[in-house]
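I'd like to ask some things about the structure below.
The other protein chains are all here in position, but one chain of the complex has been omitted.
Labels run A and B following the written order; every chain starts at residue 1.
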Amino acid sequence: MANGILKRLVAAAALSLVALGAAAADSITLASTTSTEQSGLFGHILPIFQKKTGIEVKVVALGTGQALDVGRRGDADALLVHDRAKEDAFVAEGYGAYRKNVMYNDFVIVGPTEDPADIKTAKDAGDAFKKIADGGKAFVSRGDRSGTHSAEQRFWKAVDVNPVGQTWYKEAGAGMGPTLNMAAGMGAYTLTDRGTWANFKNRQGLAILYSGDPKLFNPYGAILVNPERHPHVKKALAETFINWITSDEGAAAIASYKLGGEQLFFPMK
Amino acid sequence: MSTGGVGTAFGEALSLILAFDHQVLDIALLSLRVSGLAVAIGLLIGLPAGACLAVGRFRGKQTLAVIANGFMGLPSVVVGVVVYLLLSRSGPLGDFGLLYTPSAMVIAQIVLVVPLMAAISRQVVEDAWRQYAEEFNAMRFTWSQSVRTLLHDCRYSLFVAVLAGLGRAMSEVGAVMIVGGNIDRSTRVMTTSIALETSKGDLPLAIALGLVLIAMILLLNGLAFVVRNWAMRRYS
Partner (left out) sequence: MPMFPVSASRLRFEPNGHAVLRGLDLVLGGEGISVVLGPNGAGKSVLLRILCGLLEPSAGTLRWGDYDHCPEGVAMVFQQPIMLRASVLENAALGLIPLGVARRERQASAWAMLERVGLADRARDSARQLSGGERQRLALARAWLTRPRLLLLDEPTASLDPSGAEMVERIIREVRTEGCKIVMTTHNLGQATRLADDVVFMASGCVREHVPVSEFFRRPASEEARLFIQGELPWQMAF
């Protein structure tokens, strides 16, 4: 009896593993950022793309740094990320075949509505960061090598502040959402992309306090993972996606995504 | 969370369950399939391994037992990273292209549940072995015959190992997040959905999903309890 049950179990387990492994015929893996996933953009544009081409895009949402690592290891077919300097290096080092401009959104600084550092009156983005540092007001950083983290680090550098190690500076080491949860819980400032903010529900006392400086613009690029380095990359399917998202049609789809009546991403077409 | 958030969450959970929300249902089913399969395979490895640890006489047996006990609390994130590196295209098993598929999640969860089930199995079988050893030896059982007979004899107690494994697999998030990638409609399970909704700040929905998950685990345990009692009554 024990034997029979055992054999049936093994057979069933083997069968189901095979069944689970079977994926849709036409699909690509896209390593992207939490900002695009959590803002709801992909939920809006990917069904449009799939309807047209039949290609399913599987999105793994990470920080830009992690997404680039995933691409470097060959675990994705294409990337959609936002850190221009690192993207260019990625292509230059031969990990990516090429990079194309896709769209931009912008960063905003959110903080407690009382605005203790008074950044509402800041001259520009740099000034806003400087006011937070000078006032020693709590600021939560992503601290996860993401595109947002890189952008934030550029601003500190521009105003000659080294916040790391300061008591008011907290590194979350987490995605945008958890970082916003932390800032909301602590009543702290943080830098976020507008899309994630727009879709974020646990705001508590937080509000957008500074936005609009062109330096806060946040461009996204699409990269094809280099098939010469990773031969298993689904080049044709991935290129279909990159060509579509950078086409007029893709641009229209991006522009048509609105949250609360507000357009979050602007195609660079 | 706003006041009454937990109340809202309960309401939302109820409506999710009552409405039989299609997406939630798919996610719950994937959770069940992945964890169920991981436990089924883990059982075929973990239970005999534990029984061998209980019965066998070999060098390093104590060390292995300690390792199995220690690995019961193996951090799922660590397992996730290790399995990720193994399955990655640049890793030793990269050619199979399993990363970011449900199979990858099954593999990671097998690694998580095998030590747990082996440790419990070792404990249960060792207790029985202490009673049976002399008579089995008198009957000239080989150790593999002893292992098989003991596993069969302890089958009702070993239910606990299976339930513990299922609970561990269904509730862990670290490993499936890393090796599955939390891909919508592909590798999104209950725990990664909860993590996602939490990071979107939708705490009521996160808790609602959490309640659904807890309800599932409770239901499975209740079911197992009934089946076990029914089976036990047949052989006192």
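Following the convention adopted for this analysis, a residue touches a chain if its C-beta (ideal position, glycine included) is under 8 Å from a C-beta of that chain, and two chains touch if they have at least 3 such contacts.
From a predicted model like this one, the values you see are computed outputs, not experimental measurements.
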item: Displayed chains contacting the withheld chain; value: B
item: Which residue of B:Y84, B:Y100 or B:F141 touches the chain not shown here; value: B:F141
item: Subunit B residues touching the omitted chain (full complex); value: 131-132, 134-135, 137-142, 145, 149, 152-153, 155-156, 234-236
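Here is the rule we go by: only the chains that are shown with their structure count from here on.
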item: Separation of mean Cα positions, subunit B and subunit A [Å, integer]; value: 31
item: Parts of subunit B lying in touch with subunit A, wherever the complex brings them together; value: 1, 33-34, 37, 40-41, 43-44, 88-91, 94, 97-103, 106, 148, 151-152, 181-184, 186, 196, 198-203
item: Subunit B-touching residues of subunit A, taken from the complex the two chains share; value: 1-2, 6, 9-10, 12-13, 16-17, 20-21, 23, 29, 34, 38, 42-43, 58-61, 73-75, 174-178, 180-181, 184, 199-203, 230, 232
